[in-house]
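Not every chain of the complex is shown here; the ones you see sit where they belong.
Should a chain be cited, it is by its letter among A and B, assigned in written order, with residues numbered from 1 in that chain.
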Amino acid sequence: MSKISLQGRDLLSITDLSRSEIEHIFKIAKDMEIIVNNRTKSQLLADKILAALFFQPSTRTRLSFTSAMQRLGGTVLGFHSATASRAGDPSYAESLEDTALMVSYYADIIVVRHPEASAPYIFAEVADIPVISGGCGSISAFKGGSSGEHPTQCLLDLYTIYKKRGNLDNLTILCNGNMTSRATTTLCYSMSIFNSCRVLLNYPKRLEFPDDFRKRLEELKVNFEIINSLEDNIPKADVIYVTTMKNALGLKVTPDEYVVNRTKLEAKAKDGCLVMHPLPRTDEIAKDVDDTPYGAYFEEAWNGLPIRMALLAMILGRA
Amino acid sequence: MSKISLQGRDLLSITDLSRSEIEHIFKIAKDMEIIVNNRTKSQLLADKILAALFFQPSTRTRLSFTSAMQRLGGTVLGFHSATASRAGDPSYAESLEDTALMVSYYADIIVVRHPEASAPYIFAEVADIPVISGGCGSISAFKGGSSGEHPTQCLLDLYTIYKKRGNLDNLTILCNGNMTSRATTTLCYSMSIFNSCRVLLNYPKRLEFPDDFRKRLEELKVNFEIINSLEDNIPKADVIYVTTMKNALGLKVTPDEYVVNRTKLEAKAKDGCLVMHPLPRTDEIAKDVDDTPYGAYFEEAWNGLPIRMALLAMILGRA
């Protein structure tokens, strides 16, 4: 069997990765946890530069990529929002192709966040250095490519489940919230990679269930079901994956029927059921869940660090 | 006598520190001056990451913490303003608790600036890494805690006085300007740590003298007096501590009676009187003071660097 390598690869969609590649990423991430836990740095990528190009604001993804690169001895350049860059000045309106080519001269690997789902594909086509999507697109369709995705978020979500359960087969994931969330869609797509998984989708019916989300679930043969009650379905869930919906609903408070709280979990959830969230959360997960065995969202955020260290090291050919 | 250590400590209020701790910080800062003067770097914190979280804009504090960390070989991540981060997107409105926990995974020490005086206390409670206030709150009261403070500004102010005078007892500090300035309030509070000091407070009576500033001065038994003339009181001052007031007054020019200039100083000031300012200044200190022996505000800015290097090194257990 040949050695698994991601050297020089792009990571644009979770379905770019095979099961064995994902499991290998987890193996490297496990090694990276030593560095994180010791709060130290390696020099593995000391000679490398990460370009972090965030055309949309981000705290978690940007800081965790930055921390990952620094923990491996590397450096980071880039921008935090479109307005801090000429690239965001519509009167100049440089093409993404020109931006991608330019940045490829200045760095060794790119992570890009952009409102357009096509953006990382454009970057990857032009740049002769590897490109990682840091969360691109909302769900709006991209011609010939996939809808919006957040593949590194998905990997840390899967890693969190894997660490807690030991495997990723036979999963039932209840997604509760906004079906246009890049984190939700990507996690659902990833279920096509493992065996006998299904996803239950619960969302306020005033919100959109995007056509291209449905279409891609069908293409990938993901076993999915749209449901109409959080509480009734909690007992079936191995994972409850929650995203913010109140803003999309134009509400100040999430409707109670969509809130995950301790009472509901203690009444209905299986032992070992995990409550997850890509964060930032507002009130859709009550604070009283934080200290229960169900609450796994902070561990998720932590896991983003070893996962992103593993990806950087592997793609740059050092692991 | 046990060795003085700040390892693992937070720095939220100047009154968290004892006199001997402050003097020890000065001793370490003196050593750090060698690195600054040689324009070189040490590798003391090469394995460490500083999270610089500025929810309000800053030039001086942010750049000087960044320079301090880099001069010690460490790296910095964070954000420069609330809008460059989801943390500043009110429609997401992540709690400070969630932000603090997340950042504690990505860095080894946090410096935070925030408009709420309570913010660094929240960060410190949640994060399991040390937290330094980079200037939080205006004077608005914080339930159960202190009003707004800027403790590292205070330390560099005290260090400046200490270097110029050799000690910090028997001081008369004339504060002239805006009594809601975090730099002014913190310097006044710090006078409770030293012997036989007093503060004279001169401000345009159209501006606020905040209740909780008064209350805390009383709690700390600071010897203070509200005065009504800059010029009449200059002869008493060892330090004239000036802050910007014209913006708060809605004026384009500072009223002459509050301006510190060369003529007033040469007519009235003691030998060795220091004119200080946390900067940025506008016109409340005339430029003709810059080159007099009184003007100490640029030296203050310079002193921020060794002071912050000392704090980072001590709190991270390396000095």
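We take it that a contact is a pair of C-beta atoms (placed from the backbone, for glycine too) under 8 Å apart; a residue touches a chain by one contact, two chains touch by 3 or more.
Since we're looking at a predicted model, the values are computed, not measured.
Note on stoichiometry: the full complex in this file contains 3 copies of its one protein sequence, with 2 placed in the shown coordinates.
As a convention for this text, only the chains that are shown with their structure count from here on.
Centre-to-centre, using mean CA coordinates, chain A is 40 Å away from chain B. Remark: chain A residues 36, 39-41, 57-60, 63-64, 66-67, 70-71, 75-76, 80-81, 84, 244, 247, 279-282, 298, 301-302, 304-305 touch chain B in the complex.
The touching residues of chain B, when paired with chain A in their complex, are 46-49, 51, 75, 77-80, 83-89, 91-94, 98-99, 101-103, 105-108.
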